[in-house]
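Yeah, one chain of the complex is gone here, protein chain that is, but the others are all in their spots.
Entry: chain A
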Amino acid sequence: MSEVLTREEASGAPRPARGPALRLPGSRAYGWTAGGVLLLALPFYLDRFWLQAGLFAMAAAIGAIGINLLTGATGQLSMGHAFFLAVGAYGYCVFAADGGDGLTGLGLPTWLAAVLAVALSGLAGGLFSPIAGRLRGAYLGIATLALIFIGQHVLFNARDLTGGFNGRDVPSFSVFGLTFDDRELVVAAVPFGSAEKLWYAGLVLLLGCGLFARGVLRGRPGRAMNAIRDHRIAAGVIGVPVARYRAAVFVLSSTYAGLAGVLLALVFQRTVPDYFGIALSLEYLAMIVIGGLGSVAGAVVGAAFVSLLPQLLTHYSDALPLVSDPGTGGVAPGEASRYLYGAAVVAVVLFLPGGLVRVAAARRRVRPSEGAPPGAAPGSIPGSTPGEER
């Protein structure tokens, strides 16, 4: 570990000294700006299908950032993330619905309902923290699996709250007099429905969540979390309250999941219990491994990969070899995407330790203009400890 750290420092330290005192904005800043403008412009050009796909990816990214704080940065395996998504999604429905469909609804203002639903997921995580704070590794992973079963049981049985098997409708969100529904609002000759409006809300939320998580990871808590992951006992010895940190990160990550759940529910416009099963939890783990453990960017990249893949394959199933429509005997798009992301999980850990974001980082470092230090050739980038670079 110490060797890894010195190498990182060796590669990172000389750079500011070499650069001119007043640097022009680097290509990175241009990249960010261009990407930002592109994302802001997309609702004017894309149709509803792609906007929804993008919104799924954003919601997934928020959830993945949360689970990456827990599993990637703190080393706590969680297989129960879908449960907290469900708490967020259904919590929002219960708080916001007016009870018109025969199901329980408190009829609160929707912004308050969303805040309460997120808080409720955090509370659910907090209730689990006696376990989350004490268990490690596989024990925690399987204990959180219990949450999935409890969650599904409640979702199917508490009909008044969840609508049972068929699920329930999600009330549209509205804040400051702006309602995120399909009442059309025309902006620059483009009709804005719920997908377009939610797109911007999703972007804002994702940006906020990403920046917050980055702050957590870069600051004192992040160091403590990584210390717990890399060496729990040493972390305890130097004064990190290990159990308290574990519990706190669990609460934080379930709060993120709750927010992702609320956003997902708003995009779906209907919540069904089947969705929040084990498969969803495994997808989130796949996301953070594929993207890169322990980093915000990794979570976002992985979430985009895993959640857009099935949509892409479904949409282009006619044009793709080996992929056929569901029910025709061949490989259906859903199956094809599961093959791909299953294989990606295995292959990324095998060939790209550190995930997809690590590849981008490696390329940036060997670019001649930045003068790659000898220790930072792509082959020698420390990959055995995922996530110390963000």
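To be clear about the criterion, contacts are C-beta pairs under 8 Å (C-beta built on N, C-alpha and C of every residue); 3 or more make two chains touch, one makes a residue touch a chain; residues count from 1.
Following the convention adopted for this analysis, contacts and distances are computed from a predicted model.
Chosen from "Branched-chain amino acid ABC transporter permease", "Heme exporter protein B", "2Fe-2S iron-sulfur cluster binding domain-containing protein" or "NrfD/PsrC family molybdoenzyme membrane anchor subunit", the protein name that UniProt gives for the omitted chain reads "Branched-chain amino acid ABC transporter permease".
Looking at A:Gly75, A:Pro310 or A:Pro333, the residue that reaches the missing chain in the full complex is A:Gly75. Annotation: of A:His81, A:Lys197, A:Arg338 or A:Arg358, A:Arg338 touches the absent chain (contact as defined above). The chain that is not drawn here is touched, among residues A:Leu145, A:Val272 or A:Val359, by A:Leu145. Where chain A meets the omitted chain, the residues involved are 71, 75, 77, 130-131, 134-135, 137-139, 141-143, 145-146, 149-150, 153-154, 156-158, 233, 236-237, 278, 282, 285-286, 289, 293, 331-332, 335, 338-339, 341-346, 349-350, 353, 384-386.
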